[in-house]
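Just one protein chain is left out here, and the rest sit where they should.
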Amino acid sequence: MNRNKNGVYLSRDRKAFNALAYTFIVLITIICLLPFWLVVIGSFTAESEIFSRGYSMWPHEFSLEAYQMAFRHPDEVFRAYGITVSITVLGTFLSLLMTTMCGYALQREDFRSRGFLTMFVFFTMLFNGGLVPWYLLITNYLHLKDTYWVMILTPLVNVYYIILMKNFMRTVPKALIEAAKIDGAGEFYIFFRIVLPLVKPALASIGMFVALGYWNEWRTGMLFLQEKSLFPLQYYLYRLLNSVEFLKNSTVVMSAEISSLSFPSESLKLAMTVIATGPIICLYPFLQKYFVKGITIGAVKG
Amino acid sequence: MKFKLFGNLAYDLRRNKALMAMVLPVVAYLLVFAYAPMVGAVIAFKSYNFTSGIFGSPWVGFNNFRFFFISGKAWQVTKNTVLYNVAFIATQNVLEITVAIFLSEISHRYFKKITQGAMFLPNFISWVVVGAIAYNLFSYDFGFINNVLTSLNAPKIDVYTTAKYWPHIFVFLSAWKHVGYGSIVYLAAITGISSEIYESAALDGANEWQKIRYITLPGIQSTFFVLLILAIGNIFRGNFDMFYQLVGNNGLLYNATDVIDTYVFRSLLTTYEFGMSSAIGLYQSVLCFVTLIITNAIIHRVSPENALY
Partner (left out) sequence: MKILTKLLCALLMAALLIPAMGAFAEGDPTEVIFYFLGEELEDDKVVLEAINEKLIEKLNCYMSVEYVPFGEIGTTYPLLFASQTRMDAVFSAYFTGYASLAQKNAYMELTEDMLKEYAPITWEHTPQDVWAQTKVNGKIYAVPQEMIQNIQGTIGIRGDLREKYDVPPVTDIESLEVYLTAIKENETGVAPLLFGSMYTYQQDVLLFNEIEWARDGNYSQICMAYDITDPAPTPFCYLYTDEFKAMLDTVYRWNQNGWISRDSLSNTHTNRENMANGRIAVMMDNAGTINSANKDLRDNGGPEYLEIMDFSGDASLLRYAATGGQLSIPSQSQHPELVLQIIDYLRNDKEMNYLVERGIYGEDAQWYFAGELNEDGSVNENVISFGERSGQYGGNWICWSAFRNWDYQAIESIDSSIPGYREIFFDMDSRSINNILQAFTFDASNYQNEMAALQGVYDEFGKPLLLGFTDPNGGLEQFISMMEAAGLKTIIDAYTTQAADFLASNA
């Protein structure tokens, strides 16, 4: 907030407040960072060491076996990355556009159906048909099984975010919209040119949620994908871990002459997290900077 | 009521075509992906078989609900579900608001970015991995905590057979996972408060605490209520992944850790009674619905502008 810069004085109050604020935030940051650190280090640790020593802050014996296992087929991993990136970008764009437009319209007081439509939307959060009817709809009626679009469509609308967005739209001054209307601006012009720039923080935060949702999505893959070439990253890794655990625990009478020790499932579990999160962490500063810009521009074009 | 509804729709279709067009994608989507499958919810009252399908299978009335109640666990798991959710809502909102306020007051740009980024990390750690970390920490014979305790000659703690630790663990973990996420929403709300208000308050000699008390908190009130309503809309649903990945099949802990979703999952794992799982889903929905109506009525009294309808 710029007022901190404006306020020349630093009262005792302010100092106490700052001390508290920094301490608290640092503390929370450490609590959030620590497990992640354990995960990263664990992923570079030999499987046998995880068993004998547990996780540690630093590996006693550095090992890349988990990553070697994960990248046995680099082409598949990179394809999965590609799919995840593309569904995340496209899905976030579509989802955010729909969510924002809907949230905006539902907040407009001259929109008489807004009460009914809000309930219409909200009701689906409370009641649903259950897994089986939904599954049948998607596979047998919409024929979306084993298609790229199923990954985009199933998480597309999240009522939670619509309601949240509707609430954020309250901060847009009504007078501004009225004035634009009087100037003869169309509704879509008002929405894209006046409203969206005003709710940038909301767009950024909800956009981030949506994007993370797409990025981490694997359940859709589990239910609707058989075709390996369509697997997004998280589901690809999930299946990889499955096959490693599967190989490791042969319980049939005749087990192959192969040691369970050569399948690093514990460290792979951790490496999966790093593989899925790594690019985001590396790109995070960049992403944060351009995210808001990107979505507002994208929205305008759309 | 009905006429008014159609009247409104007709009015908006005529006068607010653009706004109608804006909600259309979502409405159409929900009609297809949410409302259409609701017809299939009748499965809760049927004895499902694969060849007859949902509509051809025979009706059985409320029979599919019975298993939940004869097990003697219905009350217990329902209570656990609600109490956990209440605890999560309370702790998380307090923490999220605190974090958001502090972050908004911190002027150090990079510090802000880095800490905020770090708070997002727990979101990337799946509950499976959290479960593995927890086992590595808490295991009685091989866990980190007990290794430390042993080396200090202190008695070991037996986390996996002692139910009383678990509510704390879950409240902590749930907060750990969600606070970074949730604080973003509050932060966005605080950013939306006009800075002029703060400046004039500062001129009037308000201190930091007063500004928070009289400007920030009222400013994020509506966000709080929305989040509350959304949370209550799910108050009878448990976070299956979290509970299942951490407790697994450890019966000694169920009294303190079993929620409706985990209980139903375990009970129906190999009976494949789709009707029964749907029945309990319906039970949860109805309870959520009722709670929500009551909550909304209360909010309507307290601060009408924040009610859902």
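Letters A and B name the chains as they come in the text, with residue numbers starting at 1 for each one.
Everything that follows uses one rule, which is that a contact is a pair of C-beta atoms (placed from the backbone, for glycine too) under 8 Å apart; a residue touches a chain by one contact, two chains touch by 3 or more.
What you see is a predicted model, and the numbers here were worked out from it, not measured in a lab.
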| item | value |
| --- | --- |
| Which residue of B:29, B:67, B:88 or B:102 touches the chain not shown here | B:67 |
| Option from A:34, A:97, A:194 or A:223 whose C-beta touches the chain left out | A:223 |
| Contacting the left-out chain in the complete assembly, out of A:77, A:185, A:198 or A:247 | A:247 |
| Absent chain, residues of subunit A that touch it | 48, 51-52, 72, 131-132, 135-136, 139-140, 145, 222-223, 226, 239, 242-243, 246-261 |
| Subunit B, residues in touch with the chain not shown (by the definition above) | 47-52, 63-64, 66-68, 70-73, 131, 135, 139-142, 158, 160-161, 247-254, 258, 263, 265-274, 276 |
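The rule is short, and it goes like this: only the chains that are shown with their structure count from here on.
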| item | value |
| --- | --- |
| Length of the line joining the C-alpha centres of subunit A and subunit B, rounded to whole Å | 16 |
| Subunit B contact footprint on subunit A (complex, rising order) | 1-7, 11, 13-14, 17-18, 20-22, 24-26, 28-29, 31-33, 35-36, 38-39, 50, 54-55, 98-99, 101-102, 104-106, 108, 110-113, 115-122, 124-134, 136-137, 141-142, 153-154, 156-157, 159-160, 162-164, 167-168, 170-171, 186-188, 191, 199, 201-202, 204-205, 208-209, 212, 216, 266, 269-270, 272-273, 276-277, 280-281, 284-285, 288 |
| Of all residues in subunit B, those that touch subunit A in their complex | 5, 8-9, 11-12, 16, 18-20, 22-23, 25-27, 29-30, 32-41, 43-44, 48, 54, 95, 98-99, 102-107, 111, 113-115, 117-126, 128-130, 132-133, 136-137, 142-144, 147, 176, 179-181, 184-185, 187-189, 191-192, 195, 198-199, 202, 207-209, 222-223, 226-227, 229-230, 233-234, 274, 277-278, 281-282, 285, 288-289, 292, 308-309 |
